[in-house]
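A single protein chain has been omitted from the complex, and every remaining protein chain is retained in its original position.
Labels for the chains are A, B and C, by order of writing; each one numbers its residues from 1.
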Amino acid sequence: MSHFKVLYFASAKDASGKESEEFEWFEGIGCEKLTQLLVERHPDLAPVLKTSMFAVNMEYMDQGLSWTVQPRDEVAVIPPVSGG
Amino acid sequence: MSHFKVLYFASAKDASGKESEEFEWFEGIGCEKLTQLLVERHPDLAPVLKTSMFAVNMEYMDQGLSWTVQPRDEVAVIPPVSGG
Amino acid sequence: MAMKDIVKITADTISLDEIAKSVQDPKAGAISTFSGTTRDNFEDKVVKTLAYEAYIPMAEKSMKSLITAARSKWDDLIHVAIVHKIGDCPVGETSVVIAVSSGHRQQGLEAVHWLIDELKVQVPIWKKEVYATGGPDGSDGGEVWKANSSLP
Partner (left out) sequence: MAMKDIVKITADTISLDEIAKSVQDPKAGAISTFSGTTRDNFEDKVVKTLAYEAYIPMAEKSMKSLITAARSKWDDLIHVAIVHKIGDCPVGETSVVIAVSSGHRQQGLEAVHWLIDELKVQVPIWKKEVYATGGPDGSDGGEVWKANSSLP
């Protein structure tokens, strides 16, 4: 069975209580479906996801475009950045 | 008898062969008269003065305005600067 | 001439001197740098320390892309270094250094300004402010993840 990995940073890590975890992969996980899967598992992530971006394999995903998660992808929840 | 001092820098120092010297002061030494006095004493200064500014007591003098040297003033010949 | 693109994310103390030296070059007429340092206050609160975390491989990739983009905007850049600290960063300590050597000053100064602006918008690094407790400002401590303004 295929999986994909999700990484949590900053407030997303606090809300999920984890740095990373595996999810079961299936066909057609886009932005909306991914959000739904994450909130089902971690309800506290809901407000964090409202202001976060997704990165897939270290590339930011545009929320307006259609994209889907592939097996073994590394997905990251990127809350608003504050480096510098 | 009153005097004023003239300082030479960079190409003006090379042209005059001096770092500084005294001139006899008299009434009415403005930009034009000063240029004439300097070139009389050091003909090689003529081309240098065409591109230089005067500073009097460490203030740049505007070539368009009327100003005159006062006794004991420190006048400097300032060729185009190249600090940095 | 080999041009160096230096990016590093490190838990060690970072040294402006060392990073500025890493971009020195006999062809360079200018070295421009920016250092971000931890301030002792945010609005009315006393900041005790900052802690940074990063999505390290993506942050390094993102910093490399910024350097590539800068080189396409400014052709006079020689070496470029971006170094960011993670972990604790007490007041007065340096959290980020950008250093650029260039033939002449104009492009190096512009590139440093652009690189720090873009780093703050794009690079996946996060800062948590930890506030002092019981200070004269009456704050009750606590900590908060910051967000950089998206305005320049």
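By definition in this document, a residue touches a chain if its C-beta (ideal position, glycine included) is under 8 Å from a C-beta of that chain, and two chains touch if they have at least 3 such contacts.
Note that the coordinates shown come from a computational prediction; the quantities given were computed from them, not determined experimentally.
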Legend entry - Touching partners, among the displayed chains, of the absent chain: B, C
Inset, instruction - Taking the full complex into account, find the residue in C:I9, C:A70 or C:I116 that is in contact with the omitted chain. - result: C:I116
Inset, instruction - Would you indicate which residue among C:T37, C:S65 or C:Q122 is in contact with the undisplayed chain? - result: C:T37
Inset, instruction - Just the residue numbers, please: which parts of subunit B touch the chain that's not shown? - result: 7, 9-11, 14, 51, 55, 58, 76, 78-84
Inset, instruction - Write the list of subunit C residues that the hidden chain touches. - result: 15-17, 20, 24, 26-41, 91-92, 103, 105-106, 109, 112-113, 116, 152
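In this section, only the chains that are shown with their structure count from here on.
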Inset, instruction - Could you put a whole-Å number on the gap between the CA centroids of subunit A and subunit B? - result: 73
Inset, instruction - Would you mind pulling out the distance in Å between where the CA atoms of subunit B average out and where those of subunit C do? - result: 49
Legend entry - Whole-Å gap separating subunit A and subunit C, where each centre is the average of the chain's CA atoms: 26
Legend entry - Shared interface positions of subunit C, touching two or more other chains: none
Legend entry - Junction residues of subunit B - those touching two or more other chains: none
